[in-house]
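One chain of protein is taken out of this complex; the other chains stay put.
In this document, chain identifiers A and B correspond to the written order of the chains, with residue numbering beginning at 1 in each.
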Amino acid sequence: MGISILPPSDSDDDLGSGSPGSPSPSPHDSSSDTSMPDAASTSSSRRPGAGKRPKLSSSQRRRNRILVPGETITDEAQWMRGHGTFSAAAPSSSHASASAGATITATLPGPLHTTNKLLSITPLRSRYHPSIGDLVLGRIVSVDRARWRVDIAAPLLAQLPLSSINLPGGVLRRRTTADELQMRTYFQEGDLLVAEVQGVGNSDGVATLHTRSLRYGKLRNGVFVRVMGEGRGVGVVRGRRQVFTVATVAGSGSGSGSGEVDVALGVNGYCWVSRHVDPEADALEKEKAGKAKMAGAGSRVGMSISNLDELVSNEIYSSQNDEIDYRTRKEIARLCTCITLLADAALKIDEDTVIKAYSAAVEAEMEMMVDEDDEDAVAAAAAAGVDRKSELKKRIVQAVVGGG
Amino acid sequence: MMPATSTATTLSPAELSYLHTSLTQTPPLRPDLRSSTEFRPLRAETDLLPTCNGSAHVSLTDGSEALVGIKAEVHRTAGANVTKRLDEEMREKMSLDEPSSTISAAAAAAGLDSNRKPRGHPDWISLNVDISTLRDDDALLIFLSEMLREPLLTTSTTTTTTTTTTTATRSSSLADMLVINSNWHWHLHIDILLLSPFTASGTSYPLPLLSLATHLALRSARLPKLKSQGEEDPLVDDDWESSLFLFPPPPTSARKPESSASGKAGPNEQHSIPPREAGRLLTMPPITLLVMTVNSNIIFDPSHSELAVADAVLAVSVSFSSDTTTHHHHHHHAQTPTLLAVRTIETPARDTMRGVPAAGEVVEGDLVPGVWRPRVGGVKREVLKRVVRAVLGASADDSGVAREVFDGLEAFLRS
């Protein structure tokens, strides 16, 4: 297909409609923080004569204004400062007002958010900061004594203690020194896993992870995609369903294999696209093939604490991939491209947008497919369609923004 | 507890095994669904540095960027007096009806070519690669600069038939084009900067990017026109519009806004430095391609994750030369690709960890499908030969990948 060398482009993205990532009212806000505009307005209107100092008001205009570092937000005493702000203590004055508040100024560029009495600024795109309950994907960086250090695209490496993973032999099994020496048999350097943030250290901000559920653990049978940055309305959005299954084109018409693809979106921007694993169907297949049975798979009724130890076997820590057919692999690659293009176009990435982007991509390919025997058409397509990636990007953006 | 520089880019054995299996399919299934000879699109720009004789800026979609600047300085040729004296002595010694081969051998011994013009010296071209994250004496950096420099110094030899039906071997190289006269020459400084950060396990291997940028910079490089003649001390024309291209520009290049503003007709005015002999060789600077093999599949322009599972990685330098007869001046058609250099590069798939199988320990030699094993051994000769054939084209009619790349560059330069 050759090489395409283009002159430098002027702008970053040429999108059809509007500017992405601009804070739009309620739908975004409701998904993450709750904002109480009314409380703010009643409080500020109680103080007449506050002068020309820009005050916090409930108007749309105020809330959506982009602040830059150094701009004063308010000097009223009632406000607490959150992320992205700085509170400078006011010099002690001779006035008796004990409630002389500290001046709160912005330290990051971005729109202001008020959550009850908390003022914070979340920039449009920033590094991931872990918070409790986040579903993240991480890569093991080093194996220390009794814990692993995991890279989750945060400023500091997270830790995964040995006591926080499922060990074969039962959930209540004691962690022995033998386990400490055998840590590499569970997770090695470079392994990819999905985990939940159990806590964030107060003093240093180091996240602690756990994989204490069969939903979490080592990842296999798929491809890793990295999406940069996290911010409001951009990147992977918290709170929406992050692990879902896409029924792909590969499923239609093929007898074996369902062609379903699992997508796991970590809030930290790490994503995993893999073949869907249906435990029961897999177990049956394995029995048919005469391979070793998974413990207790034949009579699986559901996961519960009582039979967790049967289900946890050595297999969950294996890095052996199953056989995946060509068509499913193609669909996995296509989904990865969709996610990357969504990130490039600065759109948010969640289940809806990914599925919309995927269907747009499939349609685009159907239209651009040419009859292989027709040489002229092939040549014309090669000559004209070398830049199909940007074409695909435009269509995905249209589909997502237009439909959503 | 800060993340180390090499995190976030080593892949797990499961990913490596998945990628490797995908690439061994026929046709190979690449993670971004490219075909095996498809290159990632690049953005390029030439002639952007005002203080350089030639410059180019190239960037890829994965964020890597390179900038190349070419500056030429006039230097005195060392040993010029000796060369001249030698030549005179040799000519005195020999009678004039000696067969031409002896004369040319003698001339060669005196450091001149068969036309008695002084030859170039490879020391006149210095190439320097600068990558901000690596030390100056880092082995990778030195390897890269040697790989980029070697093909530039190659002397191409061709046999042309003159009208008197004697075959004469003529050869020329880039260095020969830098000769002013026997005492003076141009010294070419090629400075290559990799602007994007490069960690050993981070972005993809920068070789093809740097090579394309160097090629474009050389194509756009111009040397000022000489006003002095013969053996005088060199004096050049201040008018940049009359400067000559180092390599012949593509036929329809009317890009320069200044030339149109000053009223000159575009393409025909800007000639290249006139060829030393009529049989012009190496009409274009070289291009180095990165190729990898997986089992028996050959994949061009591999991305970082594809390189991580390669069985073998090769750097192939190609250029185009033309065979012409002495009376011809057109050398745009009938260009044959020539291989200038092939180098194997260490594949990162050797220093990886083994995968863990689902059932117990794996006995060495037992290949469990789906479990990753680090690569051992080399590459079969047949595969190597197929790689070269894919690059150059299997026969005179078949256009290899090199031809496609050159056509793409030509199309870019023409626009």
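Criterion: a residue touches a chain if its C-beta (ideal position, glycine included) is under 8 Å from a C-beta of that chain, and two chains touch if they have at least 3 such contacts.
Just so it is clear, contacts and distances are computed from a predicted model.
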item	value
UniProt protein name of the chain not shown, from "Ras modification protein ERF4", "Exoribonuclease phosphorolytic domain-containing protein", "Eukaryotic translation initiation factor 3 subunit K" or "Proteasome subunit beta"	"Exoribonuclease phosphorolytic domain-containing protein"
Candidates B:Glu88, B:Asp233, B:Glu346 or B:Asp407 - the one touching the absent chain	B:Glu346
Which residue of B:Leu49, B:Val74, B:Val368 or B:Leu384 touches the chain not shown here	B:Leu384
Listed residues B:Pro337, B:Gly370 or B:Gly408, member touching the removed chain	B:Pro337
Residues of chain B in contact with the chain not shown	4, 6, 78-79, 82-83, 86, 101, 108-111, 113, 119, 121-122, 136-137, 139-140, 142-143, 145-146, 150, 153-157, 159, 167, 169, 171, 314, 321, 336-346, 350-354, 374, 376-381, 384-385, 388, 392-396, 400
Interface with the unshown chain - residue positions in chain A	142-143, 189
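FYI, only the chains that are shown with their structure count from here on.
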item	value
Averaged-CA centre spacing for the pair chain B and chain A, given as whole angstrom	42
Chain A to chain B touching residues, read off their complex	1-9, 139, 141, 149, 151, 153, 155-157, 185, 188-192, 204, 206, 218-224, 226, 291-292, 314-315, 317-324, 326, 329-330, 333-334, 336-337, 386-387, 389
Contact set on chain B toward chain A in their complex	1-4, 7-8, 10-15, 17-19, 21-22, 25, 29-35, 37-39, 41-45, 57, 59, 61, 352-353, 355-359, 368-372, 404-405, 407-409, 411-412, 415
